[in-house]
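Have a look at this one before I ask anything.
Excluded from the complex is one protein chain; the other protein chains are retained at their positions.
A and B are the chain letters, set down in written order, and residue numbers restart from 1 in every chain.
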Amino acid sequence: MKRRIGQKIFLSGVVVSFLFITGVFSVQAREKTVILATTTSTQDSGLLDVLLPIFEKETGYFVKTIAVGSGQAMAMGEKGEADVLLVHSPEAEKKFMAEGYGINRRLVMHNDFIIVGPPGDPGKIKGAKSCVESFKKIASAKALFFSRGDHSGTDVKEKAIWEAAGINPEGEKWYRETGLGMGQTLNVAAEKKGITLTDRGTYLALKKNLGLDILVEGDAVLLNIYHVIEVSPGKWPRVNSAGAKAFAGFMVSKETQGVIKTFGVDKFGSPLFFPDAGKKDEELGEKIITKFQAPKSK
Amino acid sequence: MLLQVPSLSIQEEEIFSLIGPNGAGKTTLLQALSHLLKPFQGEILFRGSRVETNHSVLGYRRKLAMVFQEPLLFDTTVLNNVASGLKIRGMKRDEIYDRAMEQLERFGIGHLNGRSAKTLSGGEAQRTSLARAFALRPEILLLDEPFSSLDPPTRDSLMEDLEHILQQTRTTTIFATHDRLEALRLSDRIALMNKGRILQIGSPEEVTNHPANEVVASFMGVEAILTGKVIKRNGGTFIASVKGQEIEAVGDIPLGETVVLCIRPENVALSILSSREGTSARNVFPGKILKVTSLGLYQKVQLDCGFPLVAYVTNHSLEELSLVEGKDVRASFKATAVMVIRK
Partner (left out) sequence: MDLILEGIKKAFWLLITFDPEVMGITLLSLEVSGIATLVSLLIGISTGVTVALSRFIGKRMVVSLINTGMGLPPVVVGLFVTLFLWRNGPLGFLEILYTPTAMVIAQTIIATPIVMGITLAAIQQLPQKLRLQILSLGATRLQMVWILIKEAKLPLLAAVMAGFGGVISEVGASIMVGGNIKGYSRVLTTATVLETSRGNFDVAIALGIILLLLAYLVNLILTQIQQRERPR
């Protein structure tokens, strides 16, 4: 008797809860939803806040942006949990493509990475021409360095430079991993007066509160290239390939590229990204150095 | 608590008490009778028909009302508390109000109706609890030690009121208590319980003066319980030998039979040894005082008369006879004061 009543109460609770959950929010139709897995830098810079409303208005798609590191974004793509990727980790992307997880990898834009640190320049690297050289100096000076440590595009790039410098900083006292996004890592570096590698876009967006200076820039190694990749529907039938295709097409369209070109100019005095649609990866290497010597911190 | 009750029947309109020490099973029996506990075996009949077959348990329970040792009031006003059972029955508002107020007045707490139950004194709270029960106009009222948490003056006044109200309503009442005086005062019949069994059922006079066994006798206040053997018969009385002493008692019991003799302390008189005052008592024994304990209004005197005996004396006599430990005195009690339990 006692138990029966208990069950009744419990069951009615569950039923009502279910009604609540299903009744209150209308779930977006799958065909009209595109899951975009991207890096934190595109979201933190505010670029997507400008581009997505245009795309959604034009096409009627609803984009769910999941801002994670490039590494996690590709992991989501591998599992078919995302429809389209906007990432900046070329080596990993090539592997992703080679394994057949993605189709139609297209160049969207670039900016560059820079090494930033406190004005005191603890590693004495200011003005260095070679990025690898400056990393060696940081290590020998044991200057405090902050790494993302999250397998993001930035993180992969940084690890590659350490490798090129022949140094394994893991476990060193001066080398710290934040495990955070770019914006937060910059905040940590600013607070602790450390050096870090960042994409220029995020740095410019945050610059006013940071008190971190650009120490090294312009090395070809520091190029930061963004590609859009449609997740292959072959592996995961649930992937919204039409939506992915529409979004990828939108990113490389003339109109969008125009928006990218001017994005951030009014706020930071220089653009945060440079549109590259239609170009080949190899064409970028040379230009970058000259292009980025102009903007000086005000 | 394991309960073994072969049968028990309660008469309509009687006040039936269950008494016994703590842990005797009184509460368990009450809960079984109200179907709050389900017996492993056996059944409960209400007006001759089995509860579970002929009444719904709920319907049966709605003929009862129960009051516990703690008032167990709800966190609301006194009036709402008294009304709660009626609300549960889905009665109309006006009727609920009238009935609840009527009971509050009856228990002399009408003026408290708007008060929060949490602010009541112990006596007021228990009156509210009783009013809540009476508001249901129960066919059977079950009381589980309702006075035990109250201080003596509060208890006396509440018991007096309850006695009066029960006389008016003639509600069939089952009253569990560990206090024999409460039971003796209110009851028509008393059942004495111990260790889950009913030892004796009888009128207050019967259980007091004709205990069925030593346990009943002891619980009903007998201090001296002696085992002896009948050695002489004497037309209506007999003499039993107890540890070499001869005690005379009333009864027709064969020679050689073992009997238990119970002597209530209030029936034992003490006098000083030298006094030659005549006594009509058939049993007179010299003895030594082992211990004197004050019980407040009177004193308990434990004696060694060759067998243990206890007497109650007033404070006044204690002084007059200068009874102290170690003193030799003379104890006497009538043959009719000896209760006999045959083995």
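The rule we apply is simple: contacts are C-beta pairs under 8 Å (C-beta built on N, C-alpha and C of every residue); 3 or more make two chains touch, one makes a residue touch a chain.
This is a predicted model, so every value here is computed, not measured.
Which of A:L52, A:A73, A:V108 or A:L197 touches the hidden chain is settled by the complete complex: it is A:L52. When the full complex is taken into account, the listed residue touching the unshown chain is A:G181, out of A:G181, A:G194, A:G243 or A:P275.
Of the candidate positions A:V108, A:A165 or A:L206, contact with the hidden chain is made by A:L206. Residue B:S84 is the one among B:S17, B:S84 or B:T208 that touches the chain not shown. Contact between subunit A and the absent chain runs through residues 1-3, 5-7, 9-10, 12-14, 16-17, 20-22, 24-25, 27-28, 30, 33, 35, 40, 43-44, 46, 49, 52, 62-67, 79-81, 180-184, 186-187, 205-206, 208-210, 236, 238-239. Residues touching the missing chain, restricted to subunit B, are 31, 34, 36, 58, 61-62, 64-66, 68, 70, 72, 74-75, 84-85, 88-89, 116-119, 132, 136, 142 (touch as defined at the top).
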